[in-house]
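For reference, the structure is listed below as structure tokens.
Selected chains only, in their assembly positions.
Labels for the chains are A, B and C, by order of writing; each one numbers its residues from 1.
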Amino acid sequence: MSRPRPLRVALIGTGFMGAAHSHAWRTAPHVFDLPPVDRSVICGRDPQRTREAAAKFGWLESSVDWREVVARDDIDIVDICTVGETHAEMAEVALAAGKHVICEKPLANTVEEAQRMTRAAQRAQARGVVSMVAFNYRRVPALAYARELISQGRLGEVRHVRAQYLQDWIADPDFPLVWRLQKDKAGSGALGDIGAHVIDAAEYLTGQRIERVSAMLHTFVSERPLAENMVGLSGTGGADRGEVTVDDAALIHATLSGGAIAAIEATRFATGRKNSVRIEINGSRGSVAFDFESMNELLFHDADLADIEGGFRRIYVTEPDHPYAGAWWPPGHGLGYDHTFVHEVVDFVRAIGSGTPPTPSFAEGLHVQRVLEAVEASARTGSTWTAIDQDEEGRS
Amino acid sequence: MSRPRPLRVALIGTGFMGAAHSHAWRTAPHVFDLPPVDRSVICGRDPQRTREAAAKFGWLESSVDWREVVARDDIDIVDICTVGETHAEMAEVALAAGKHVICEKPLANTVEEAQRMTRAAQRAQARGVVSMVAFNYRRVPALAYARELISQGRLGEVRHVRAQYLQDWIADPDFPLVWRLQKDKAGSGALGDIGAHVIDAAEYLTGQRIERVSAMLHTFVSERPLAENMVGLSGTGGADRGEVTVDDAALIHATLSGGAIAAIEATRFATGRKNSVRIEINGSRGSVAFDFESMNELLFHDADLADIEGGFRRIYVTEPDHPYAGAWWPPGHGLGYDHTFVHEVVDFVRAIGSGTPPTPSFAEGLHVQRVLEAVEASARTGSTWTAIDQDEEGRS
Amino acid sequence: MSRPRPLRVALIGTGFMGAAHSHAWRTAPHVFDLPPVDRSVICGRDPQRTREAAAKFGWLESSVDWREVVARDDIDIVDICTVGETHAEMAEVALAAGKHVICEKPLANTVEEAQRMTRAAQRAQARGVVSMVAFNYRRVPALAYARELISQGRLGEVRHVRAQYLQDWIADPDFPLVWRLQKDKAGSGALGDIGAHVIDAAEYLTGQRIERVSAMLHTFVSERPLAENMVGLSGTGGADRGEVTVDDAALIHATLSGGAIAAIEATRFATGRKNSVRIEINGSRGSVAFDFESMNELLFHDADLADIEGGFRRIYVTEPDHPYAGAWWPPGHGLGYDHTFVHEVVDFVRAIGSGTPPTPSFAEGLHVQRVLEAVEASARTGSTWTAIDQDEEGRS
């Protein structure tokens, strides 16, 4: 029997996410049972840097013309790892060309863009074309397992969500004004970059939608040195200064469709917290708690047990039956950040194979975008409770 | 030299707080250097139960007439451990009679009551009479030490406060309608009972005042069986049901006088969290984090250290130089919940001896009351940002 | 009905343990249901210091003549809190005088002394006189609960014991040569002072006896400044130096009567560990783990649960049904070091009332003494496996 023609991937973006997705494309077929995948082209803006990225990340070709690449007949999948402002156009073009699209989060910089993308995705889906927004924290085994527990009713009626995404990389006022601090490029600050993750996680885990928010945004440092060189998330600052046009921190209260209430926070000023994605959910029958800084652990309190022997138990999420874990190593051998991207690629490729639309869909990405927009609207209007439009597009 | 005449104490209240304060009065003079103290009278409502409380808790006399006791010439100190609705009258009468007063929190059920009490305290202070509101969590050594670190500038500019008081004792809808769930008796629910503690702690630790709040209150279970017997916090429920008139949970956003922002939460529905008073404070130079369920530990991140060796360090707050700890046991031998009341008594008695007004003053208690009222006002008006009156009374 | 004549206590010793036991005698009757107890006499060596101790710790009288006190008709209980070399004589005299005796651990400095004490206790028991050795860690609620779990079979067949008592208070070579570092006074070093606790705990928890040991003792710092002033465990050193005649650390392998094997360690050189009593026990059906530095928590792994949801659960040992906890505060309000002594007094006084011999008996103290002696013998002979005599005296 002949080997099937490999799926051919074009990845756009050579930065942090480009590296992470490249790792995933290199690794997924060698660990999970997947159809063959070719890392065909990586696209960037600078020819030299893109060539280097191709060599380093393991892509057959490089290109500075994403449109041309996306138009090629031999490309099956387009993986968008660029800044938010470019997502909508790239996705629309790719979907129109019949390519399966996986797009980094947040889906777009505005609701309007996200709507266009969602409509494009829905049109494409009718033709068997698959799309997905890359909320990679859904693919942390501990969180995927938490969702299983909750959807099985093990927490009973969910009442509280406490979700925080805490970082500290711009706590220093002299940290330069990188693109992530500019509204025109990034859409928003902590809110869209990291808050989007915990907003999505809150909904993913509970199976409830955020219906209304009351929120505040805050910028602690309003002016910063202009960035001169960027490496990863960082860079060096020059003598000139510019205005920070995004939020440093977002504080959100929300009500969810199933009756839960949520306190959500995202900040880049939590000194000492490097990438602390913390989620605690309390229900009538139990609770779960998670911190990405100990990503292989899920704390689970099962209130069905007698009080005398109850307590949060640390489930080390490396057992064969835990989500994704069985394909890796024996129990007790934990995974890392990059494994989440591998899992994402696995689910995406399998969705292509099966024809089942993967999650989170662009519609779900749009929904998160609407939550982000509602947060901004609420923050602008004195934390007024602001409803999130739950129209059909927003349903997954 | 003759032994000084002991300070004579009358305690009002025979419940949970009466027991805790009794323990403190019994213990403090035997561990700390204090003038002698006599546990003279305990006051309650039921003669038999009060007599039993006197015997059990170690008081010389019992009484069901607190007014008579407070009027006695031989009583120096009145310790108010009753439900909130009675605080104002008792404190006013006691202060007018020239008694030093320590009063359980929250100071009162309304701002109006707290104002009257504060004015009474200020009048009394002019005559050398001392008063204090009993926010016992200030006397957890780890939190007192956190305050030292912050006031020494070790955290730099404080930016974030994240404070939660999580319990789960009414998560069961069949838990009875005890007095703490009735607005006329308790003033409010989770908000005043436990939220007050973290509101006070947020201000105590940062040295900043809450200026504005945007908040929501939520009641998950609106009807419960009427309580028939009460033991400690609990009791059994009968067949009849009544309305829960207080909040089950409070979610608060706040801005502080020094530029910090705060996310505060209090709930009795956090399944698996028994008495989790969690506070994290992030500043430009460092952070602290605390959970009362590990009350002898303070986590401190010192951002002045090189990144490569930085991290939250678990300070086991049992060293001789830690607040209160030196009077107890050698390093490594932790304290418990009841020790906080001992420390409270120590500070109060020393303040009487030195004539220095103790903290937190009734004025500070009033301020917390105003925050509670602002939270309720904000919650009633769609989380509108509501300013807290910072008049002179409110200054400590 | 007339109040029963109180039990009258004489306590010998005014140091760290004298303070801790005084706290227990003051507190126990006010928290637990106990017959009345009078703190009649405290005995010491120096008249002035003993008078001060009486005043500070709350005893009616002081004395420097323990023999006279023990002979008094009105004394019912003798509580021995002195250095190990004095235990045997005091206990024998007190038991002969018909006094109930509680004696600090280790029971004695030699097996021969412990045998005499045990025989005296057994003779006295025939006359209704009660005796107990004060291994207070048995009264940590978390450990008492661990024993319950194990005795109920929840761990199945016990295979591994891992027990460590880690301190660091003499890690500094200039720490002075206090009595605990002198063999003639203390009997041994880390071995008897703290190792005895974990040896007892290993047996208490598993219900198995140590049968054979292979051990090493080590002294890292062999000479120290002579002590000039002692306060608590500490003191200051002078210019002259003396020889350390005890072990700084003990490493023990042991086999237990039920087939388990144990690795036990005691050291005063574990820099950063202040009073870390750590015990982990693995059985065929589950495991428990404990660290006294988080004394209100017991970790329990229940292997009967499905692997996918298994994990060590942190039982916060403050529920009403947990050992000792119900008499204190509502769930979630943890206890401290001194509470263990209160529990010890409670069990001792109740044993007097019921006539049931309390545990641990002097015979159990003797058994621990034999283990200590076997450890020393093994260490002297190249870690030869050395059997512990399990004669009838040793049975509890």
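In this text, a residue touches a chain if its C-beta (ideal position, glycine included) is under 8 Å from a C-beta of that chain, and two chains touch if they have at least 3 such contacts.
Predicted, not measured: the structure shown is a model, and the values here were computed from it.
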Whole-assembly copy number, given 3 chains displayed: 4
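The rule we apply is simple: only the chains that are shown with their structure count from here on.
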Which chain has the mean of its C-alpha atoms lying nearest to the mean of all protein C-alpha atoms shown? B
Mind checking the centre-to-centre distance between subunit A and subunit B? Centres are C-alpha means, answer in whole Å. 42
Return the distance between the CA-based centres of subunit B and subunit C, expressed in whole Å. 35
Just give me the whole-number Å value for how far the CA centre of subunit A lies from that of subunit C. 54
Going through subunit A residue by residue, note those that touch at least 2 other chains and give them in order. 310-312
Report the residues of subunit C in contact with subunit B in the complex, numbered from low to high. 16, 20, 22-23, 26-27, 30-31, 56-58, 167, 169, 232-234, 273-276, 292-297, 316, 318, 328-339
Complex interface listing, subunit B residues touching subunit A: 155, 159-160, 162, 164, 168, 171-173, 214, 216, 218, 220, 249, 251, 253, 259, 261, 263, 265, 267, 269-273, 280, 282-287, 301, 303, 310-312, 382-385
Subunit C - residues contacting subunit A, complex: 145, 149, 300, 302, 307-316, 319, 321-322, 331
